[in-house]
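Below is one structure, written out as structure tokens; comments come after it.
A protein chain is absent from this complex, but the other protein chains hold their places.
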Amino acid sequence: MSSSVGNHAGGSTTGGWGLRVLGLGYIAVLLVAPLILLFYKTFEEGLAPPFEAITSSDGLHALKLTLITVAIAVPINTVFGIICSLLLVRHKWKGNWLIDAALNLPFAISPVVIGLSLFLLYGKHGWLEPGLAEAGIKVLFSTPGIVLACIFVSVPFVVRETVPVLQEIGTEQEQAAETLGAGPWQTFWRVTLPAIRWGVAYGVVLCTARVLGEFGAVSVVSGNISGETQTLPLFVEKNYQNFNLPGAFGAAVLLALLALAVLMAMNLLKRKEAA
Amino acid sequence: MGISVEGANKSFGDFQALDDVSIEVPDGSLTALLGPSGSGKSTLLRAIAGLETLDSGRVLIDGEDVSKKPTQKREVGFVFQHYAAFKHMTVFENVGFGLKIRKWKKEQVRARVHELLNLVQLHGLADRYPSQLSGGQRQRMALARALAVEPQVLLLDEPFGALDAKVRKDLRTWLRRLHEEMNVTTIFVTHDQEEAMDVAGQLVVMNKGRVEQSGSADDLYDKPANEFVMSFVGEVNRLGDNFVRPHDIEVVRDRDDSTEEAMVQRIVALGFEIRVEFVLGDGTEVWAQLTRGELQRLELEEGEIAYLRPVHAKSFNGSAPPDPQGASTPPGPTDGGDAEVSAAA
Partner (left out) sequence: MEAHAAQHPAATRSRPLRLPRVGAGLGRGLVVLWLSVIVLLPLAALLDESLSQGLAHFWSQVTTPQAKSALALILVCSLIVVAINAVFGTIVAWLLVRDDFPGKSFVNAIIDLPFALPTIVASLILIELWGKNSPVGIDIALSRTAIVVALCFVTLPFVVRAVQPLLMEMDRDMEEAAASLGAGGLTVFRRIIFPNLLPGLAAGVALAFARALGEYGSVLLFAGGTKNTTVASILIGQQIESGNESGAAAISIVLLAMALVCLFLITLIQRWGTRHERAQGAGAGGLVVAAEDEERE
């Protein structure tokens, strides 16, 4: 047995070749190989086909809609996340467990179920339908529905990342600011927010990734109409189903590149947070 | 600016942190709040700063009732035990924070910050971040930050608690000198009686949310008001109803009416000072502090019989039996009487 715990010298213990082959092999086969293959397949016949597919009017529209969704859902969840974290950490309240429980739901519920819930609430027999119809607001099969679905699935990220940081910094710095004459707003902007910024940023990155890539919930509420209610992930699926492989791969590569950017940002922020 | 606290009460749930506390801190003095942990000393300091709201009672700074004033308007400088450094700001930005809040001009801020960094001997470290400083340097930065806004009073909460012994001693001396120079009314909290006696002109001894005694170091040591104060500010032996300090026990080889017979159990040499542990006939353990010369003159050996004569014994009538730890015994004479009065204010 290539024991890995028997060796204590210098703190750098070898994992043993057996474990290395198993662990790294698993990652290579499961995560890395498919990703590499995606890039290979996409650019097999040069840059032109995927580029054309993305810059087609439907492709551009899907990209635009995805970016709009991110631009609305992420800021909303960020502001909500910061307020919610402050309340959970700094203000003891006996209902806090309820907020906490509600925040766990989006992680536990299937995206399709989330989509269905919104579909039922805003749909033709839904509770909110009469009021919305009168006001002339169309939620389902249009941008508001997509945004709502994205907010639902990504609402816990900023809170989950901010709460531990807020707990860790404690209240002494804020009290110090108070004794130096800073009011509540000044204390928040100059002391609290800068102290938690990397945690918040990490949550924002995770939230962005989820909104960019959300498929299940959006596919139910959007109707997946090309050039109208199609986000990039939906564009990938539709093109694949219609055997338009360059389109599917082009959009998939674009999303994969964004995912890699997200990974780099996560890595960077983790290091900043640790420093 | 003098500070007075009148009839302060504060509880956290069932825990009574302050129980009808009143203190007077004269203008320009350096006062120590001394007590074991849980005695309410930090709560009292935080109440003076407005970081804690009193359940009842008043805080007056320079004769003005500030009880309703929020912290940021009280013009107090506060130094926290764990520095409370703004980690995302440089030393310069930390010290200049209060000035920026007060909308000082840039050049003024720069001048003032450098003046203070010189005062606390941190010149040259202005661009460092707190994480790049040692504990002592961080605490001096925190002090400079508190002093930058020219506070009416300076409050320090266990300022040297997190530092090692050597740095602590240096900072003590330095704080005393700084106070002489600036002459700002200063209160600092500590659980270390030696530190309190070394630095402060006036001491307030607290226990279980109450003030046990206040006065100069000599007052407390020589005329303790009760057993708690006596045992908290120095070593103490108990002989029947009497309490006596180890250096106030005379050891002789001949018995007479004023002595008590004791057997030498152990002799511990701590350099110049010798600690001799005795056991009395009734089993009571007592120790005496002798000098090396005295020990040689007495020619004591472990297991021998000697005679003890307490010189300055004190008795506190009706007080509770002593507690070897000193901290957790309720002070007998005042117990029970204060609870009813405390709600009055």
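The letters A and B name the chains in turn, as written, and every chain counts its residues from 1.
Everything that follows uses one rule, which is that contacts are C-beta pairs under 8 Å (C-beta built on N, C-alpha and C of every residue); 3 or more make two chains touch, one makes a residue touch a chain.
Predicted model only: the values in this text are computed from it and were never measured.
Student: Specify the residue from the set A:L65, A:I146, A:L180 or A:L206 that touches the hidden chain.
Tutor: Checking each option in A:L65, A:I146, A:L180 or A:L206, the one touching the absent chain turns out to be A:L206.
Student: Looking at B:S11, B:Q108 or B:S315, which residue reaches the missing chain?
Tutor: Spelled out, the listed residue whose C-beta touches the missing chain is B:S11.
Student: For the chain that's not shown, point to the residue among A:A48, A:V113, A:I137 or A:I225 touching it.
Tutor: A:V113
Student: What is the set of subunit A residues that contact the non-displayed chain in the whole complex?
Tutor: These residues of subunit A touch the chain that is not shown: 1, 3-6, 8, 11-15, 19-20, 22-24, 26-27, 30-35, 37-38, 41, 80, 83-84, 86-87, 90-93, 95, 98-99, 102-121, 123, 126-127, 148, 151-152, 155, 171, 174-175, 178, 184, 187-188, 192, 206, 209, 212-216, 219-220, 232-234, 236-237, 240, 248-249, 252, 255-256, 259-260, 262-264, 266-267.
Convention: only the chains that are shown with their structure count from here on.
Student: Centroid of subunit A to centroid of subunit B, CA atoms only: how many Å?
Tutor: 53
Student: Can you check the complex and tell me which residues of subunit B touch subunit A?
Tutor: Touch list, subunit B to subunit A: 49-51, 70-78, 80, 82, 84-89, 97-98, 101-102, 142, 145-146, 149.
Student: Show which residues of subunit A lie in contact with subunit B when the two form their complex.
Tutor: Against subunit B, the touching part of subunit A is residues 172-173, 175-183, 186, 190-191, 194-195, 197.
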